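Excerpt of the complex: some chains, original placement.
Just so it is clear, A and B label the chains in written order, and each chain counts residues from 1 on its own.
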Amino acid sequence: MQDSLKLIPGNSLITATPEEGRLLAVTMARLIIKATQPDAGIRGRLRSVYSEDAAMLIAIGQTVATEFATISAANNYWKS
Amino acid sequence: MQDSLKLIPGNSLITATPEEGRLLAVTMARLIIKATQPDAGIRGRLRSVYSEDAAMLIAIGQTVATEFATISAANNYWKS
């Protein structure tokens, strides 16, 4: 992994709103893939695979859901 | 991802009832797929795949369960 790669933008799990927390979950999931496969060309090719594969799209949703669970709890669910 | 895409309708995890929370879980899971595959035509074709595939239907259920866990905790399980 590249030492300079940022895995969490802003180095914080705290966001102003649930929507921003959801975007952070998507970004964090993507940055792990980027860290594991740093080659942008290969990632682009893989994207054309998973974006048209129903099973992989569902699996991406599962990963985002797990990241979002953590972010939501960190923000105490934005309740108050 | 389109910047204008809403990932969480109403920008809140709080719902009046468990049933509404469950619907939100389903919607949030779908919006991640929509964000990853913005082309409605391709999504429609994929839907005809996963809606008749037992393994994928089970996987969708797993994702919804994870989203719902977060929403339920955010609502303190609607207990009182």
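In the analysis below, a residue touches a chain if its C-beta (ideal position, glycine included) is under 8 Å from a C-beta of that chain, and two chains touch if they have at least 3 such contacts.
Just so it is clear, the model here is predicted, and its values are computed rather than measured.
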Note = Same sequence throughout, 2 chains drawn here; counting the entire complex gives 6
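The rule is simple: only the chains that are shown with their structure count from here on.
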Request  = Indicate the whole-number Å distance between the mean C-alpha point of chain A and the mean C-alpha point of chain B.
outcome  = 16
Ask   = What part of chain B is in contact with chain A in the complex they form?
value = 1, 6-8, 11-14, 28-29, 32-33, 35-37, 42, 46-47, 49-50, 53, 55-56, 59-60, 62-63, 66-67, 69-70, 73-74
Ask   = Quick one: in the complex, what on chain A touches chain B?
value = 17-19, 22-23, 26, 50-55, 57-62, 64-66, 68-69, 72-73, 77-79
